[in-house]
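Here the complex is missing a single protein chain, while all its other protein chains stay put.
Take a look at chain A:
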Amino acid sequence: MEPQVATGWDARADIARRPLQIRGRFFTAVALRLGGAPDQGFYAALDARLEQTPNFFAGAPLVVDLEGAEGLATAADIAALADALRQRRLSVFGVQNGTAAQEKAAAEAGLIALAGGRDAPLRGAFKPEAAAPAARTARPPVDLAPALQLEPAPAPEPEPAPQVNRLITRPVRSGQTVVAEHGDLTIVGPVSSGAELIAAGNVHVYGQMRGRAMAGINGDLEARIFCQSLDAELLAIAGLYRTSDTLGPELRKSSVTVFLDGERLCVERLG
């Protein structure tokens, strides 16, 4: 890879020409929570559920939630489960909430261990009766027949949440992170180096901007960053970023707008 040197502002680092790009991206996966080690009853319940909406889960990326399945501990068992799921056109790729031993076994079976994730609405109106709110948190008692819950898992896929903007009228200090998860973020005051501004929508800074700003974190390519006085460490829109090194000195301390033009992060002087 040839090293690229941004020689000045107009020599915008042309990312499209680079052989690779790394960008953060959210995906939605389905989580399958087991009520116990999978047995005949489990597969029967699973088949019954899949029959209700035959194509809904076809090919869907799927994570097995092992929280209620202590019995499932060997790589062979997990591989058998994965095979059984794949035969049903479920694209299982990972496990969650397993013990260390389960995660190791899953790794041997070719499944990755995932941490975190949040429940999100599934596209389409699929409402399994078993996924009542109480059942999501409470584990089914052991004496019940193995319960199966198909529930949505990680990542907010744009089921558009209402836009909620955030306004901060105090300095944002080094080490602080301000997040506007569902809208624009406006700062009236200075933003110190080492501070982070994160927004699903646009970021506005009325004051010295020395920190990092990330707009359009959920992939909004139209999101912009506006700075009254630019001295930022990092600017990013929809995962495409530039650091102060590649920003060059020409626009320092001037009012700018930052936007995406295709695969290029452009910084333009305002006014």
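FYI, a residue touches a chain if its C-beta (ideal position, glycine included) is under 8 Å from a C-beta of that chain, and two chains touch if they have at least 3 such contacts; residues count from 1.
Methods note: contacts and distances are computed from a predicted model.
Undergrad: Looking at UniProt, which of "Cardiolipin synthase N-terminal domain-containing protein", "Septum site-determining protein MinD", "Peptide/nickel transport system permease protein" or "Sugar ABC transporter ATP-binding protein" names the chain that isn't shown?
TA: "Septum site-determining protein MinD"
Undergrad: If the hidden chain were put back, which of A:P38, A:G98, A:P190 or A:G216 would touch it?
TA: In the complete complex, the chain left out is touched by residue A:P190.
Undergrad: Taking the entire complex into account, which one of A:Q21, A:N55 or A:S174 touches the absent chain?
TA: Answer from the full complex: A:S174 touches the omitted chain.
Undergrad: Even though one chain is hidden, which residues of chain A still touch it in the full complex?
TA: Considering the whole complex, chain A reaches the absent chain at 170-171, 173-176, 189-190, 192-195, 208, 210.
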